[in-house]
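Handing you this structure, nothing more for now.
A protein chain is absent from this complex, but the other protein chains hold their places.
On to subunit A.
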């Protein structure tokens, strides 16, 4: 792994010895330290192999079989590309799930990043008690993908939930939210957007890295706040925006927990919240068609991988790195 090959600098100065000698000793020492590095990495490496790599390869094999979790892996029958064929040509629910997931990611991710950046800008101030505010805004993300939050959300956004009680104070008759096929997905998106704390914290850290003299110089030149934002903050922040965009896009596509809880595991009403991962889970664990679920997972991996590569390749046009030696 690349991390193990990172040069490790000796801590003590080497005693003066002839140059040829020294090279040999340094090389030995490097090797020894390399080995030590691997030893220290071994918990992670073992985890990577045992928990991630081997099961992943196994699932690639299973995606060409009719494996059910109720039978031993050795008894699964090889059926070639049948799972993939069925997925693309004979399973309308599959394409429905793709549409739901794409809609979710295309709307929720940009809105979440925009809220995160907006709040980060507001919180990037010197003020009494600002740390407390930052903590409060981060709180929803600490609760993160937790089941508890989704359960609360579900009850708040039910037909007779807290949200509608609140709206009725103003004489507004609210929708049935999670029980209405039109509103269930937007409610799910709102939950994702509300948990903007993680990207917000990263934005906040990024904002602090913007050299203050740039703003000072711009102000002296008479730049308006908007121009300062558009021409200093955004470009300087672009690596952080890029980082958040990549992570949140991947995260958005993988959304599972809240959809599962909000719909009681069904993706309902009438499949309106049937995220890709939820359909995958149901195929594998409810319909016990694990071979098919594995095939779905590999297609998913390929698609997310492609999207990430595309994002990286667009990055060169709009992401500005402050350290030029990396170019």
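Note that in this section a residue touches a chain if its C-beta (ideal position, glycine included) is under 8 Å from a C-beta of that chain, and two chains touch if they have at least 3 such contacts; residues count from 1.
The rule we apply is simple: contacts and distances are computed from a predicted model.
Missing chain, UniProt protein name: "Sugar ABC transporter substrate-binding protein", from among "STAS domain-containing protein", "Sugar ABC transporter substrate-binding protein", "DNA polymerase" or "Aldehyde dehydrogenase". Listed residues A:42, A:103 or A:209: the one in touch with the omitted chain is A:209.
Among the residues A:167, A:286 or A:310, only A:286 touches the chain that is left out of the figure.
Residues 3, 47-48, 51-52, 68-72, 124-127, 130-131, 134-135, 138, 158-159, 176, 179-181, 201, 204-206, 208-212, 215, 239-240, 242-243, 246-247, 250, 263-266, 268-271, 281, 285-288, 290, 321-323, 326 are the ones on subunit A that touch the missing chain.
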